[in-house]
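One protein chain omitted, others in place.
Entry: chain A
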Amino acid sequence: MKKFVNDPANFVPEFMAGVLAANADLLEGNLEFQMIKRKTIDASKVAIVQGSGSGHEPAHVMAVGPGMLTAACQGPVFAAPPVDACYETIKAAATDAGVLVLVNNYQGDRMAWDMACEMAEAEGIKLKQFIINDDVAVQDSLYTVGRRGVAGNFFVMKAAGAAAEAGADLDAVYAVAEKVNANVRTMGVALTSCIPPQKGDVIFDIGDDEMEVGVGIHGEPGRERTKIKPADDITKLLYDAVQSDLPFSSGDRVALMVNGLGGTPPAELYVVYNKAAKLAAETGLTIARNYVGEYCTAIEMAGVSLTMLKLDAELEELLAAPAETACRIF
């Protein structure tokens, strides 16, 4: 393993301290609870929190900022945040307007946030919890009952964040999250595994000439292991799975994301986007907004995921609204 790591046990707090140091104007945190929050929280607006395992950066603590999350917490790499971190994050973000708790569909995350929400509600904090599950690859997997929550998470945060910023109440912000999740679909593919710092080794073996189709963002198995193909063929595999699932159909306006899983260079992401855009045109889709870059990664895994979100006027306006976060690529 070759990584920029000191003591692997301190990896998460050290990277979080770096995020705070680089964004001292915007963010503050409490690293005892692996939590980062906005410096200024408007008490009249709905707060949005999220938290999951580390290793998916810029999700989730790096998505805190005006127009996005109010606060977020991290677990260890690929492990759910502890309940006390979730609870403190809700408390730190809580406003009079209430808190929307966004949870990706993994058993560990769900149980931790369920408990934290119950404790926070007992304290009189108004909140609603919403579960994100956009991955079309598999119905159940290693860590989930039902579909996994992956890169589509970005669109839920962005749209709900914009709605909250605009002053929508908790029910309305929740409805936006619901609408995005109902209309967003993702599938990913891995060319290599990744190395969690504390494990120090790859989490699965894959041949030089193989790919894992439908991989999860923790390296969970997907639909099948096959021989690697040219980029256009891989892109078509992903596109067809995503497009047919909703389905997206002629005349739809969409947001299309090509998300790098951490070890794939930008140029390769654009090779994928080039083909995805052509396929979308063939289906008769209009790409109203595109996102090419890293939004939800699996450490240094070489791979991509393709996400499409079907838009309506409301969602298009919410995605276009300004937002500012620690990773300024949003």
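Definition applied: a contact is a pair of C-beta atoms (placed from the backbone, for glycine too) under 8 Å apart; a residue touches a chain by one contact, two chains touch by 3 or more; residues count from 1.
Note that in this section contacts and distances are computed from a predicted model.
Engineer: UniProt names the one chain left off this complex as which of "Dihydroxyacetone kinase subunit L", "Xanthine dehydrogenase family protein subunit M", "cytochrome-c oxidase" or "Amino acid/amide ABC transporter membrane protein 1 (HAAT family)"?
Structural biologist: Record says "Dihydroxyacetone kinase subunit L".
Engineer: Among A:M111, A:L142 or A:A281, choose the residue that contacts the chain missing from this document, as touch is defined above.
Structural biologist: Only one listed residue reaches the unshown chain, and that is A:M111.
Engineer: Which residue among A:E28, A:D42, A:D84 or A:D232 touches the omitted chain?
Structural biologist: A:D84
Engineer: Given the contact definition stated above, which residue among A:V5, A:M119, A:A172 or A:L246 touches the chain not shown here?
Structural biologist: The missing chain is touched by A:M119.
Engineer: List every residue of chain A that touches the chain not included in the displayed model.
Structural biologist: Touching the missing chain: residues 82-84, 87, 107, 111-112, 114-115, 118-119, 122.
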